[in-house]
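Reviewing the structure listed below.
A single protein chain has been removed from this complex, and every other one stays in its place.
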Amino acid sequence: MREAPMEAGPGPGTGTVTSPKGEPSMRKTVLEVLGLHRAYGSVQAVDDVSFTLAEGGSLGIVGESGSGKTTTARIVVGLESADSGRVLVHRRDRTEHRRGRAHRLARAREVQMVFQDPYLSLDPRTPVGAVLRETLRLHFPDGDHDRRIAELLEQVGLGTREAAALPRQLSGGQRQRVAIARALAVQPAVLVLDEAVAALDVSVQAQILNLLADIRDETGIGYLFITHDLGVVRCVTDEVIVMRRGKIVESGRTAEVLARPRHPYTRLLLDSVPRPGWDPRGIAEARRAL
Amino acid sequence: MTATLLRRPGLARIRTTRAPLQRLCLGFVALVVLAALLAPWLAPYDPNAVDLGNALAGPSADHLLGVDASGRDTLSRLLTGARTSLLGPLGVVAFSTLAGVAVGVAAAWRGGWLDSVLSRSTELVFAFPGMLLAILIVSVYGEGLLAPVIALAIAYLPYVSRLTRSLVLAERRRPYVEAYQVQGHSGLQICLRHVVPGIAPVVLAQSTVNFGYALIDLAGLSFLGLGVPALTPDWGRMVFDGQSAIQHGYPLSAILPCAAIVLTVVAFNVVGERWADQVARRDR
C-alpha cells in the first residue's frame, strides 16, 4: 500500500494538486514544485514530491514525523537543497543557486518562513523594532521605515509598546506575531509556515490562526502550511496533501479529503484525532495493519 | 550558552562564587590600570634616576617603598613599570582576540576544508610552547616589546579561536540564524551583527583570563632579560634586578614587583571567571 491511489493525479508518482473546483481555475500559479527528491543516506526523506500553489491560495502539507513534510518545506525555502527536482516561484527556478546579493534578496522576496518555535527563531538580543528595521533596510533601503514598522506591528496586532521589547519580554503568541511581521516585511509571494502554531496554547493558537486568515485576505500571499494537526489544516487551508515516508499519498480539496479520505493512511490520521467516543485501541490496530 | 574557559591547571583552582572577592579583584584591576595611566603624575621620582649613595635604603618618608640596589625609587619604578607590564599583555590580548575570533568564526561558519585547515594549524600552535616561540622570535629580532608580544599573541590565538569555534557552532544551530538566512541576509552580516555580539561576552571573559597569563609570560621573558629594554621599568625586570638585593638581605625591591604580578594575575583571573559565570547564568 505504498503507492497512493491518486484523486486526480495525471500520472503515477506525481501528486499535483488540481486547481480548485468551482473557483476560477485560471487563478495564476505562484509556487510550483516538480519532482523533488532528497535522500539522507539510504533514507528517501522526500520521494518524488510535486504540487502547485495558486496565488492567494493555502496548501497544507500533513504528515507525521519522518513523513518528509519539513524537509519539503525547507527545500522550498532554500534551507536545504534537493537531490533533484525544481521549485518555481512565478515560473522562476529557485533551485539553481546563483550567488550574489541581488539574487539572494530576490529569493528572499519569493518565499518567507515562520518557524515552529517562537522562543528560538528570534535573536534574544535584538528588540522587536530593530528586527523589522534590519529587514526593511536590507530590502527597501529608501522606504519610510518608522511608518512601515508601525504598520507591520499593527497588522499583526502588536502595539508600538512592543517595538522596544526584547523577545524574552514577550509571550509565545506575541513572539510568533513578531515572526509573522518579520516575514511580511519582505512582502513575499509565498509564506511557509512550519508548524507555526504547534508550540502555542490553544487560546493563543486560535488568535494566530485568525490573524493568518486575515493577512491572507488582505495581502493575497500564498500559504504553504506544514502541520501534523488536521484540525488546523481544516481551519486554514483550501487544499491539502498528505505525506507518508517521503511520498504524497493523497491530495485534493481540504474539505473533500477530510470528509472522504481515500487512502487508508489519511483515514488513520483522521481517526487518530482524539474526541469523545474515540477508540484508541482500534487505531493502534489499524496502524499496525497499515 | 555554557562555555568552558580554557585555564591552566595551577590557576584553575581559584574559583569563587563569593561576591566580595570578585569586587575586591575588580577594584584591584581598576587600581592597577589607574596607576599605569597616571604614573607620570603619581610617581614621586624619575624611575631611572640613580642615586648610588642611597642604594638599598629601607622605606622612609622620602622613599615610601625604599630604593633598589642602584638607588632608584621602588614606588616610582612600580608605578611606571605598571605601564609596560600592562601594555604588553594588552597587545597580546587585543591581537589574539581579534585574530582568534576571525579564525574561529570562519572555521565554524564555513566548515569543510577551511575548518580542517584552520583547526589543525591552531592545534599545531597549541603543541608549541608559547614561551619557546617568544624566545625564538626575540633572539631573531632582538630587544623590544613588539617581538615577544607578537609571539605570545600567536601562542594565545588557539585559546580564543577554539572557544570561538565551539560557541559559533552552537549559535549557528539556533533557528534564529536560519530565520535571518531566509530573510536574505548574507552570512557575513549575520555573523557580524548577531553571532559575534552573541558570543562576545564569553570570548572577552576568556581574553581577560588570558591577560593574566600573558602578564606572567611577559614578566618571565623580561626576567630572563628578553624583550623589554634594560632601562625600561618593568615588573619582571625589577624582580631580576632585585635578585642581588635579596642576596644582600634587602628583599623589598624584588618582592614588591613579585607581589604586584601575582595579585594582578589573580585579579584578572577572578574577574574573567566571574564574568563568564554571569554570562552563562544570564543566557540560561
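Letters A and B mark the chains as written, and numbering starts fresh at 1 in each.
Simple rule for what comes next: a contact is a pair of C-beta atoms (placed from the backbone, for glycine too) under 8 Å apart; a residue touches a chain by one contact, two chains touch by 3 or more.
Basically, contacts and distances are computed from a predicted model.
Colleague: Which listed name, "Beta-hydroxyacyl-(Acyl-carrier-protein) dehydratase FabA/FabZ", "ABC transporter ATP-binding protein", "Polysulfide reductase" or "Bacillithiol biosynthesis deacetylase BshB2", is the one UniProt assigns to the chain that has been left out?
Modeller: Of the names offered in "Beta-hydroxyacyl-(Acyl-carrier-protein) dehydratase FabA/FabZ", "ABC transporter ATP-binding protein", "Polysulfide reductase" or "Bacillithiol biosynthesis deacetylase BshB2", the absent chain's UniProt record gives "ABC transporter ATP-binding protein".
Colleague: Going by the stated contact criterion, tell me the shown chains that border the hidden chain.
Modeller: A
Colleague: Quick one: which of A:39, A:150 or A:204 touches the chain that's been left out?
Modeller: A:204
Colleague: Could you tell which one of A:33, A:230 or A:243 touches the chain left off the display?
Modeller: The one listed residue touching the chain not shown is A:230.
Colleague: Give me the chain A residues in contact with the hidden chain, please.
Modeller: 64-65, 171-173, 201-207, 209-210, 213, 228-232, 234-235, 254-255, 258, 268-278, 280-281, 283-284, 287
Here, only the chains that are shown with their structure count from here on.
Colleague: Return the distance between the CA-based centres of chain A and chain B, expressed in whole Å.
Modeller: Averaging C-alpha atoms per chain gives centres 51 Å apart.
Colleague: Can you list the residues on chain A that touch chain B in the complex?
Modeller: 77-79, 101, 104-105, 107-109, 111-113, 115, 117, 120-126, 134-135, 138-139, 179, 182, 186
Colleague: Residues of chain B touching chain A in their complex?
Modeller: Residues of chain B touching chain A: 174-176, 178-186, 193-194, 197-198, 283.
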